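This is the structure I want to talk about, given as structure tokens.
Complex shown without one protein chain; remaining protein chains in place.
Let's turn to chain A:
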Amino acid sequence: MSQRYEIRFSGAGGQGLILAGVIMAEAASIYDGKQAVQSQSYGPEARGGASKSEVIVSDSMIDYPKATVVDALLALTQEAADKYSHDLKEGGVLLIDSDLVKNIPKGNFNTVAFPIINTAKNEVGREIVANIVALGAMVALTGVVTKDGAEKAVLARVPEAFMELNKKAFQLGYEKAIAARA
């Protein structure tokens, strides 16, 4: 991989995107033995408002902890897609929720779209795991962390009773992203 890989998870406050970023970074840092930094930016609201979580993954020391040129962007809302796609690099990965982002950001991106929140709600059974569906998809599309490492990182964060739910969410996100890309 190249020296520095930048991933941004964006959407609305309360969607669990900061946690999705944290898990991705834990997968890289704890399970895959790479360097990783996770940072976030959010408004004063507890729910709503544009929110982003950034993860930098590298083989060597990471100095600047925020994104410079984004390699992969997830946008779960139109507001986030509008606000946070300006520095996505040419040829970068753009993952959007096809129900919620109707105006697809213009640019030469590898755009992948599927109904992320609906997948969580109707196929996994709980809307609350939409962030894990999205995480599974980002793991598949970026290849920056191993699937195994990411799954371990997810399960390390979840209480026993919700293991299966999250496993399913992660797997479905992973599969749907690959299918949607093809």
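The definition used in the following text is that a residue touches a chain if its C-beta (ideal position, glycine included) is under 8 Å from a C-beta of that chain, and two chains touch if they have at least 3 such contacts; residues count from 1.
Operating definition for what follows: contacts and distances are computed from a predicted model.
**Q** Choose one: "ABC transporter permease", "Circularly permuted type 2 ATP-grasp protein", "2-oxoacid:acceptor oxidoreductase subunit alpha" or "Cytochrome c oxidase subunit 1". The correct choice is the protein name in UniProt for the chain not shown.
**A** UniProt protein name of the non-displayed chain: "2-oxoacid:acceptor oxidoreductase subunit alpha".
**Q** Touching the absent chain in the whole complex: find that residue among A:29, A:77, A:119 or A:166.
**A** Of all options in A:29, A:77, A:119 or A:166, contact with the hidden chain holds for A:29.
**Q** Please identify, in ascending order, the residues of chain A that touch the omitted chain?
**A** 22, 25-26, 29-30, 35-44, 63-66, 68
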